[in-house]
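Of the protein chains in this complex, all but one are displayed in their positions.
After this line comes subunit A, so read on.
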Amino acid sequence: MLLTVTTTHRPATDLGYLLVKHPDRMHAFDLPTGTAYVFYAEASEECCTAALLLDVDPQRLLTGTRNRGGAKGSAPDGFTLGQYVNDRPYATSSLLASALAKVFRSALRGESRDRPELAGTPIPLEVRVPVLRCQGGPELVGRLFAPLGWTVTATAVGLDEEHPEWGASRYVDLTLTGTLRLADALNHLYVLLPVLDDAKHYWVAPEEIDKLLRAGAGWLADHPERALVTRRYLAHQRALAQSALDRLAELRLADEPADADTVTDSETDSHGDGGAGTAPDPVTGAEPANGPDTPVRLPSLAAQRRTAVLAALADSGASRVLDLGCGGGALLVDLVADRRYTEIVGTDVSTAALAMAERRLRLDRLPERQRDRIRLWQSALTYRDDRLRGYDAAVLMEVIEHVDPSRLDALEAAVFGHAQPGAVVVTTPNVEYNVRYEGLPAGQARHHDHRFEWTRAEFADWAHRVADTYGYRVALSGIGGDDPEVGAPTQLAVLTRATTTAAGQQTVGTVAEQQATGTVGDDEKEVPA
């Protein structure tokens, strides 16, 4: 809500000409989000400090939010009371950047009727933002401002002085000093304040690319963090960010290899818990990179997993298949591409994931004959679902570990007992392999939503128990390279129906009998030693 700009250029009061705001008056501007005041805390020959105070009107924020329909600007993390309890009245954020653009329009453009030369001259400046909402902490502030010629003093604000054990808040008390043109300084702030905030209060439209490139003219194209700046400024919309980066690359001299634009994802940790309420995508879920001693770039583990699952499905001879827990639809894309699959059903309990899969498959643009092969259904694997009966094969790829151990029996009954596909392809992490991941603390799961991760022996036990109970045969193997000590990173089980006995009628006795005659329970492959 507060930003001050101080100069010691002489006469310092020329700052008033550059900003086009008389130092001896109180200036007030009515803005969509509240009232912006510009006034001078100091205005002498030696030193002049202009202050921009944005007095946010919470009620206007409320109505603004409602009108925008869905885009919860004031509560980016979906906090239900966020519309009332939020930091927008206090912290400097994208709201202040908007105010800056409105109030200091000509100064941002580097124009000054009264002091045209001074506008183009670097002058000593100090900018202070006492409370800057900052995703990434003081360190990121340094990375963003220092390359632009600023000396950065960024201190984390404590969360609560009565609870020092809580540590730092997400706010930074920022002071920038340097000798820069005022217009550059303001443009840096205009772009980087919302980037640090990383929660735009308005809907980001394609026009924002033009705004970004205009404000970033002369400095963004060569900024080492331009990828992060672009992505965050454009509210993480990949298509927009890529288009902006392409245009930035054209602006730059061709002296860098093209792939330098590859997104570095240096900020995944700070953005990890975004998207509240949506289920983590079990298919593409965040995984550590390949093992440490992989000299050549292999396909990602997720890609290898899909390849292995597709191979297992092909072996089963299935043509009507279920992808249970399809998530964002990565495997569905592969299934659709293969003509042998005449009917493909993706299910997930998360409607958000299904919507993502629908977009990824471009269902609305497929020809009718193609689209008729694919169905996306919301279903929960702990409930019996009659729609899922009678398929040739089902895939449970990286799904079971997202189910509480106490509910696995319900999943087993619903999938193996009720849906009864001819074959079931199951993958799950091999917890023994976790020691091979640098940076994964011992005992920590690969994904925060994993309810368990199994050793090879545990997975084999489970697969055999399920097979015995429901009349399936088991074949176990691994995906992603077999480590002699800890096995492969991902475990694969293919369960094939042993008999054609009807729904839920398979009794323990029957299977025991079949085992005695050797029809059940012989693994095609041994567990990796």
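Definition applied: a contact is a pair of C-beta atoms (placed from the backbone, for glycine too) under 8 Å apart; a residue touches a chain by one contact, two chains touch by 3 or more; residues count from 1.
The rule is short, and it goes like this: contacts and distances are computed from a predicted model.
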item: Chain not displayed: protein name in its UniProt record ("Cobalamin-dependent methionine synthase-like protein", "Insulinase family protein", "Polynucleotide kinase-phosphatase" or "Branched-chain amino acid ABC transporter permease"); value: "Polynucleotide kinase-phosphatase"
item: Touch criterion as defined above, residue of A:42, A:111, A:343 or A:483 at the omitted chain; value: A:42
item: Among A:118, A:355 or A:440, residue touching the chain not depicted; value: A:355
item: Full-complex contact with the absent chain, from A:118, A:157, A:221 or A:249; value: A:157
item: Which of A:402, A:436, A:450 or A:473 contacts the chain that the document leaves out; value: A:402
item: Touch list for subunit A against the chain that is not drawn; value: 1-2, 4, 24-26, 37, 39-43, 49, 51, 53, 55, 58-59, 79, 81-82, 84-87, 89-91, 130-131, 133, 157-163, 166, 169-171, 173, 279, 349-352, 354-355, 358, 376-387, 402-403, 406-407, 410, 413-414, 417-418, 500-505, 507-510, 513
